[in-house]
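After the C-alpha cells below, expect a handful of questions from me.
Here the complex is missing a single protein chain, while all its other protein chains stay put.
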Amino acid sequence: MKDQLTHTDQAGKASMVDVSDKPVTARTAGASGAILMQAKTLAAIRDNRLKKGDVLATARIAGVMAAKRTHDLIPLCHPLVLNDVQVAINERDDGKGLNVATSVRTSGKTGVEMEALTACSVTLLTLYDMAKAIDRHMEMTDIKVTSKAGGASGDWSLDDQ
Amino acid sequence: MKDQLTHTDQAGKASMVDVSDKPVTARTAGASGAILMQAKTLAAIRDNRLKKGDVLATARIAGVMAAKRTHDLIPLCHPLVLNDVQVAINERDDGKGLNVATSVRTSGKTGVEMEALTACSVTLLTLYDMAKAIDRHMEMTDIKVTSKAGGASGDWSLDDQ
Amino acid sequence: MKDQLTHTDQAGKASMVDVSDKPVTARTAGASGAILMQAKTLAAIRDNRLKKGDVLATARIAGVMAAKRTHDLIPLCHPLVLNDVQVAINERDDGKGLNVATSVRTSGKTGVEMEALTACSVTLLTLYDMAKAIDRHMEMTDIKVTSKAGGASGDWSLDDQ
Amino acid sequence: MKDQLTHTDQAGKASMVDVSDKPVTARTAGASGAILMQAKTLAAIRDNRLKKGDVLATARIAGVMAAKRTHDLIPLCHPLVLNDVQVAINERDDGKGLNVATSVRTSGKTGVEMEALTACSVTLLTLYDMAKAIDRHMEMTDIKVTSKAGGASGDWSLDDQ
Amino acid sequence: MKDQLTHTDQAGKASMVDVSDKPVTARTAGASGAILMQAKTLAAIRDNRLKKGDVLATARIAGVMAAKRTHDLIPLCHPLVLNDVQVAINERDDGKGLNVATSVRTSGKTGVEMEALTACSVTLLTLYDMAKAIDRHMEMTDIKVTSKAGGASGDWSLDDQ
Partner (left out) sequence: MKDQLTHTDQAGKASMVDVSDKPVTARTAGASGAILMQAKTLAAIRDNRLKKGDVLATARIAGVMAAKRTHDLIPLCHPLVLNDVQVAINERDDGKGLNVATSVRTSGKTGVEMEALTACSVTLLTLYDMAKAIDRHMEMTDIKVTSKAGGASGDWSLDDQ
C-alpha cells in the first residue's frame, strides 16, 4: 500500500485521482456496520417485522438508493455505473441491535468500497431515524470495508486476516 | 419516551410522521462520531494539514452539503430550512484517529438530529475516501446524537447523563 | 376558475407564478391512480406480500421520496416544506391490478396537488419496474387529483361532484 | 417471460437484479401516455403554442431531464449512460387532450423501459402543472411501454401484436 | 459593508453563517450576464426563435430549475423556499450575443443573490451547450448582481450608482 494520500496533489490540494488509464474491470466490495440500541427498541423493530412491517425494507431501500448517489455525496468519488447493490440487515448475536452488511458490484475503472460504505451508513441512519422516538441513545458503530475484489491493489477480505 | 415506532402505522407500514400541527420552533441538535486509523494514516492527514492541505476542509464541506440533503437520503425525514450547519474535525486524544462533531440549527416543526447525524456520517465517509489508499482497515464508530434542544420532547445532552 | 394558463406570461413564455403575496396556510391534496396488469402478475405481487415481501413497501417509499423532490422534477413548481406524505396501495375490486392513493400536507403558499400526483406516478412506476419482467403489457392509468383543501381556490373533492 | 418477480429474492426482499454478467448492447425503448382535459384547456395550450409559447417545450425538457434521473427515482433501477432521449407531444385525434411519446437509447447492460416511462410520466405531470389552474379534472392515462429492442428478452412492439 | 469574510471562522475554516436570529422578510435579488458569440451563431438562435423553436425556452427552464438547486450546488448557501424565479433572454444591442437577466424572490432569513446568479449562470451554460457545435469561441461574461432588496444590509441597485 501507499504511504501518501492519493486524493491530494503535491501542494496538499484535494483533487480527484485521474483514472483515465485504468482498465475497466469487474469489481466488488463489501462493507458492514452495526446500530446498537436498547432491548425494547430492538423488540419494537422485531415486532414490526413480525407484523410484515416496513422498517427493515425502508432501511434497505434507502441504502440501495444511497449507493447510487455516492459520487454525489463524497466530493472526490468518481461516478460509476453500478451492476448490483445488496443490503442485508440481521439481528446481532449479542442481542444489542442490528448488523448491516452491503455489497456492491460494478464494471468500472475504480473500486466500489465507498459505494458499499455509503449504502451501509445510510441504511444505519434510516434505522436510527425510524427508532429515534423510542431510543435516544442508539449508536452506529464498526462501519468498515470487509472485502474487495477486482482492482489493481489485489483481492482481500477481512476474514483472511 | 414512547414505546412504539413512530414511523410506522398500525399495520406496520412505514410512513412519515404528520407534523402539520406542530409549532415552528428554534431547534438544534449535535452529533459526534470517530474514524479510527493507523498511526501512519493519521500522520499523513496531519502532514496534509500542516502543508495547508485540503483534506479536512473537503470532509467538512461534504458534511455540510450532506446535512442539506438529509431529507433526500433518509426516506421518512421531513424537508427543512436549515439555519446553520457546523462540522468540526479534531485529532483524538488517544491518537487513534479523528473525531467529528456536528451541530445543526433550524426554525422548523421537527428536530434536526438526522441532519446532524448525516453530516457526521458523510464527513467520516469523506475522510475514509481520501485515506483509503494508504489504510484499508479504517473504521467509523461511535456515531450518535450528543444533544438536542427546542422540541416537545425536551432539551437534553449526553453530558447531563 | 381561470381561462388562461397561469404559468405563461403575456408573450407565452413559461414562468413560475409569483407567490410572494400569498399567505402561508395549511394545505392538503390527494391523488390517485392505477396500474393494470395480468392476473398472474397481481398474483406474484400478492404472493410477495404474503411472504412479508418488500414490493409494496419499496413502491410506497419511492412515492414518498418523489413527493419531496417534486419541485426538482417539475420545472415551475415551488419548493415546499412538506408536513406529511402518505401513500397507500390496494388491490382493485375488479382484480385487474393495484390502486394507489396519496395525500400530502404542507404549511405553505402554494397547493400540493403536484406533490400528490408525483408521489402517485412514481409509486406506480416503481410497481411497474418490479413486475416488468413478468408482464410487459402493464398500463398506468387514471392518475388524477382527488381532493384539495386550504388554498384560495376553495376546498373540493372528486366525491362531491 | 418469467413468472416470478425478478426484483425480490427468495425471502421476498426487494433487491436490485445483478447485471454484472450481462453484455453491453445497444438498447432502445419507447413509451406513450396521454393527458385528458377539457376542450377549453386544450385550446389554451394550443393558443400558447400559436403564440410561440413555451408550454410544450417546458414539458418536453422536464421529460428529458427526468429520464436522466430515473435511477435516482426508482429504487431498484440501475444507473445508465443514456445516448438519447426524445419526447414528442401531439394533440389527440379525438380532441380530448394530448398524447406523449418518448424514446430512449443506451449502450448498457439493462433495458431502458423505465427511462422511457419516467420521461413520459414527468412530461405529463408538467403539462398538468401548467394547466391545473384552469382545469382541475385532468387525468393522465394509458402510460405504457410501446416497444423495446436490444436486450436478451427479444425485440417487440405493441404494433406487432 | 464588512471587511472580513463572513463564511470563515477565526481559524479560517469555511462555515455557514448562522441565520437563526435573522427575521423572515420578503427579499428579492436580480442578476445579469451575457454570452458573446459570432454573428452566424446569433443568427442561428434567432432563426430558431422565429420558427417557434425551443432554444430560449430550454435555457430559461434550465435557469429556473438551477435557482431551486442553488443550496445544493454552492456549499455554504442556506436552503430557501423560493416564491418566484424569472429569467429573461434578450439580444444585445451591439449584436454580439445575448443578455440574460434573472430575478428571484423569497420570504426567508437570507438574501437570494446566489439564486439569481446561479439561475443566470446555468441559463448561459445552457445557451452555450446548444450552440457549441457551431461556435467554439463563445464566452460568458459580465455575470453580476444588479439589485437587492429586503435584507438588513439595505436595498440597492446597480442603476443607483
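First chain written, first letter: the chains are A, B, C, D and E, and each begins at residue 1.
By our rule, a contact is a pair of C-beta atoms (placed from the backbone, for glycine too) under 8 Å apart; a residue touches a chain by one contact, two chains touch by 3 or more.
These numbers come from a predicted model, not from an experiment.
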Chain not shown, its touching partners among those shown: A, B, D, E
Of E:Ala14, E:Ala88 or E:Ala149, the one touching the omitted chain in the full complex: E:Ala14
Touch criterion as defined above, residue of A:His78, A:Lys96 or A:Arg136 at the omitted chain: A:His78
Hidden partner interface residues of chain D, rising order: 26, 57, 60-61, 64-65, 68-69, 80-87, 105, 107
Contact set of chain E toward the excluded chain (per top definition): 1-8, 11-14, 33, 40, 44-45, 48, 51-55, 57-58, 61-62, 65-66, 69, 73-77, 113-114, 117-118, 121-122, 124-126, 128-145, 148, 156
Residues in chain B touching the chain absent from view: 49, 52, 54, 57-58, 60-62, 65
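Basically, only the chains that are shown with their structure count from here on.
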From chain D, the most remote chain by mean C-alpha position: B
Listed pair (B-E, D-E or A-B) duplicating the A-C contact set, over half by residue number: D-E
Computed distance of Cα centres, chain E from chain D, in Å: 31
Whole-Å separation of chain centres (CA-atom averages), chain A against chain E: 37
For chain D, residues that touch 2 or more chains besides their own: 13-14, 52, 54, 57-58, 61-62, 65, 75-76
Overall pattern in which the protein chains touch one another (line/ring/star/complete/other): other
